[in-house]
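Shown below is the structure under consideration.
For this view, one protein chain was removed and the others were kept in their places.
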Amino acid sequence: MPLSKDELLKAYRMMKTIREFEERLHVEFATGEIPGFVHLYAGEEASATGFCMHLDDRDKIASNHRGHGHSIGKGCDVDAMMAEIYGRGNGLCGGKGGSMHIADLSKGMMGANGIVGGGSPLACGAALAAKQLGTGGVAISFFGDGASNQGTSMESLNLASVWNLPCIFVVENNGYAEATSSKYSVACDDAADRASAFNMPGVVVDGHDFFAVYEAAGEAVKRAREGKGPTLIECKLNRYYGHFEGDAQTYRGKDEVKNLRATIDCLDRFRAKVTSADLLSEAELDVIDGEVAALIDGSVEKAKAAPMPAPAELLTDVYISY
Amino acid sequence: MPLSKDELLKAYRMMKTIREFEERLHVEFATGEIPGFVHLYAGEEASATGFCMHLDDRDKIASNHRGHGHSIGKGCDVDAMMAEIYGRGNGLCGGKGGSMHIADLSKGMMGANGIVGGGSPLACGAALAAKQLGTGGVAISFFGDGASNQGTSMESLNLASVWNLPCIFVVENNGYAEATSSKYSVACDDAADRASAFNMPGVVVDGHDFFAVYEAAGEAVKRAREGKGPTLIECKLNRYYGHFEGDAQTYRGKDEVKNLRATIDCLDRFRAKVTSADLLSEAELDVIDGEVAALIDGSVEKAKAAPMPAPAELLTDVYISY
Amino acid sequence: MARNISYQQAIGEALAQEMERDETVILMGEDVAGGAGSPGEDDAWGGVLGVTKGLYGKFGDRVMDTPITESAFIGAAVGAATSGLRPVAELMFIDFMGVCFDQMFNQAAKFRYMFGGNAETPVVIRTMYGAGFRAAAQHSQCLYPVFTHIPGLKVVTPSTPYDAKGLLIQSIRDNDPVIFCEHKALYTLEGDVPEEAYAIPFGEANVTREGDDVTIVTLGRMLHVAHEAADALAKEKISCEVVDLRTTSPMDTDTIIESVENTGRLVVLDESHPRCSIATDVSAIVAQEAFGALKAPIRMVTAPHVPVPFAENLEDLYIPDAGQVQQAVRTVMGKD
Partner (left out) sequence: MARNISYQQAIGEALAQEMERDETVILMGEDVAGGAGSPGEDDAWGGVLGVTKGLYGKFGDRVMDTPITESAFIGAAVGAATSGLRPVAELMFIDFMGVCFDQMFNQAAKFRYMFGGNAETPVVIRTMYGAGFRAAAQHSQCLYPVFTHIPGLKVVTPSTPYDAKGLLIQSIRDNDPVIFCEHKALYTLEGDVPEEAYAIPFGEANVTREGDDVTIVTLGRMLHVAHEAADALAKEKISCEVVDLRTTSPMDTDTIIESVENTGRLVVLDESHPRCSIATDVSAIVAQEAFGALKAPIRMVTAPHVPVPFAENLEDLYIPDAGQVQQAVRTVMGKD
């Protein structure tokens, strides 16, 4: 089923918003004003977007430390996200979570996660709830190649299969876990090969190609909504920046990132494809570029100007009642 | 390479010793004199024996809660084991461990384990030590179908593959984890199918057939000793008694155990095979039966007569120095 | 109407009544539905000691067997709790928390705070603890001090059938993550339990015996040891007040302090290991908040700083007993 023009515009806007958000954070982090650990998703946008384009209010996602893209994809407010990353009182989590703990349960975004492999059990739970409550919803867990080895991830694949959950597991294989190569840490050829060990379909997809991701995601979501159970999808993709901001990436090949940016950038590819097929015009895309740039500019400006959390907030929000 | 007569006698004695040990514990437990949880290995003897026949002093095994068979296979003293199960001061662990924690590191038996999935990381460690120290030793982890799903087990498969360890993973699939069927809990057809997810050979073997186990084990041990890395072997077998003593096994099929005992008993099969092929005589085997019966009789008698640990033992053996 | 039923029955009844009342309550754990996929009798087990037996028959697929993957299913319970269900997950033995602690303390416990109030996680983790079963070092621990250390977890340790039912119902209705700790040696203990549902609020200790000379603060199975000691001491004309904490987080410090202000002496009795435990917690709070009332040093009676031994005689020595409590009370009374 081809995407409508509106959907194409929406997808481009989503990808572009993620990219601008991350590129801008990279710049702002260097000024020293952003506290803590910040893991950027730049380069991987087609994955979050290809999946989230299929989701609606019934659906939930569990994310990881590299969670900005997933959050934007699932509809979290960009201003509130930016304020959160700056640790401001009006942040999405009141400034208490920061980049590694962005969440908006009202949007079905169950949280970034500071624990590698922490998200998949939670996604199983969301899928179980959808199934028990008969909402028709699905749940997606996004995690990395490094996380794919973690016991929690593999246990979750098994549990989702045993319980036949509407759950989709997305390995975003960017080739590295911190400095360690996925070729070293993942004992099989493709992380998706493990699907058969849990009796579910396993799919490898080019994560730089929004359309490829979108199609694979669509099938998995359909399968899940129809009660046919979980799917494991591996997106092969690349991150442009270091593991976290501050990482000089000397473990990567010379010019590795430069070449990637020049040749397989997911936004460039999208633009080339939709314009050459006359689905969207350069001008239409440029308009979005301009709007997104303004959005991100505004969000940074507002975040910087926003007040810190009130000191009393230190002791709130830990228990509902005591 | 066919087994010598001595080896055949040794294998039979090993299997028979395990069987008698367990049958006798079943009887003694019913009298109420044996404390705690006791998980019997009766029915599964060909597995421990088929593997342990290949091992020597360089080698180590990590076991699980159903550990008596592995311990006898690795050469633990039967009297000391029995005393341990009775909680006596002269037990293999001074009465402090009991059935679930039998160990004799001097024999390369790293311990039964009360934690499902606890043993495989430890076996990886023993294999790593063998590799680093160049001893030529191998390590085996024995665990159940239920344990095969545990994150620790699957992480260990991956680690052993990544580090190319001389480690062998043996899933003793007896069809149940407590009352739950392995057909329910293990999402794939055979637990051994998961080997490919970790880039190692996966083998399914009839765990009632000593000779089949012995052969598969031999290949895996050879592979490991030659530095070619880990193997995953699944022994399909059955336990005769409940999950632990006291379990009425009402979750099992009517006459399931009775039929198994009548048709696929590993000792019966061994006897039939070696006698029909004229490798050993009935009389030779009967001699062993008699000797084993006397051994177990003696061990129970001695255990019952042995004193409890001295009260001061409560506070010893926790730190080497403090 | 109250009947005499066991601690175990009280727990089963609380589960059944809450599942009846609220469709979003579900149960999961190893063999809690009796052993899925097996050819024999349905609902053969109800968890390893039969606590949930019969619930699968009544509630069908709201009672779910799990593979032996505590991280995955405890985490699933946590995730489901943020998605509209109120799961009760069974962690068979508290000793197994080491394979799934992350989902309890970094996920469930922290969501609400990390997400700025933007999450509720009404999950209950029922788990069995304590020594006395000859189950040795990996199946006999207390470990609730570890959970008590963690902000965001509520920790419940009922000592009687009445409390077990009322505190479990509160746990299920509570909107925070609760670790519900059942002492395995109490399952067969009988007591009066009302038929109807009732909730006992958290953070309200129970003064189970009034007295003038010494306050004994305790919890769980040790409550009964404290009473045994108090009975014996009464014959020596020493009058003990016994405080049952009921929940260690939140902990009812007011009741503890009030009692110590009356008696002037404190003995804390806990089956846990001694370091960073409930015993040190209660002692420290009293030494800070009620120091002026103290007429004598505080004494702690706990298990020793060793793993739980298997041998019967050693395990019996390991578990704090009434004799040790009596000795501690005599010491704080200056009568030793």
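For clarity, chains are labelled A, B and C in written order, and residue numbers in each chain start from 1.
Definition applied: contacts are C-beta pairs under 8 Å (C-beta built on N, C-alpha and C of every residue); 3 or more make two chains touch, one makes a residue touch a chain.
Given the structure is predicted, the values throughout are model-derived calculations rather than measurements.
**Q** Of A:4, A:106, A:181 or A:281, which sits in contact with the chain we cannot see?
**A** Checking the options A:4, A:106, A:181 or A:281, the one contacting the hidden chain is A:181.
**Q** Consider the whole complex, including the chain that is not shown, and state which of B:104, B:172 or B:209 touches that chain.
**A** B:104
**Q** Give the residue, chosen from B:72, B:92, B:266 or B:288, that touches the chain omitted from the document.
**A** That would be B:92, which touches the missing chain.
**Q** For a quick check of understanding: of C:178, C:279 or C:325, which residue touches the chain that isn't displayed?
**A** Going through C:178, C:279 or C:325 one by one, C:279 is the residue touching the chain not shown.
**Q** What residue numbers in chain C mark contact with the hidden partner chain?
**A** Counting only chain C, the missing chain is touched by 71, 95-106, 109-110, 113-114, 136-138, 145-146, 148-152, 249, 251, 272-273, 275-281, 283-289, 291-292, 294, 296-300, 304-307, 309-310.
**Q** I need the residue numbers on chain B that touch the omitted chain, in ascending order.
**A** So the residues of chain B touching the missing chain come out as 60, 62, 91-97, 101, 103-106, 110-111, 113-115, 118, 120-126, 128-130, 132-133, 139, 151-152, 155-156, 158-159, 162-163, 316-322.
**Q** Hey, which chain A residues sit against the chain that's not shown?
**A** Chain A touches the missing chain through residues 35-37, 87-89, 91, 93, 95-98, 100-101, 113-117, 146-147, 149-152, 176-186, 249-254, 256, 308-309, 311, 313-315, 318.
Just so it is clear, only the chains that are shown with their structure count from here on.
**Q** As a quick test, compute the distance in whole Å between the mean CA positions of chain B and chain C.
**A** Result: the chain centres lie 36 Å from each other.
**Q** Using mean CA coordinates as chain centres, what's the chain A-chain C distance in Å?
**A** Averaging C-alpha atoms per chain gives centres 40 Å apart.
**Q** I need the residues of chain C touching at least two other chains; which ones are they?
**A** Where chain C meets two or more other chains at a single residue, that happens at 66-67, 69, 71-72.
**Q** So which bits of chain A are touching at least two other chains?
**A** 151-152, 155, 158, 162
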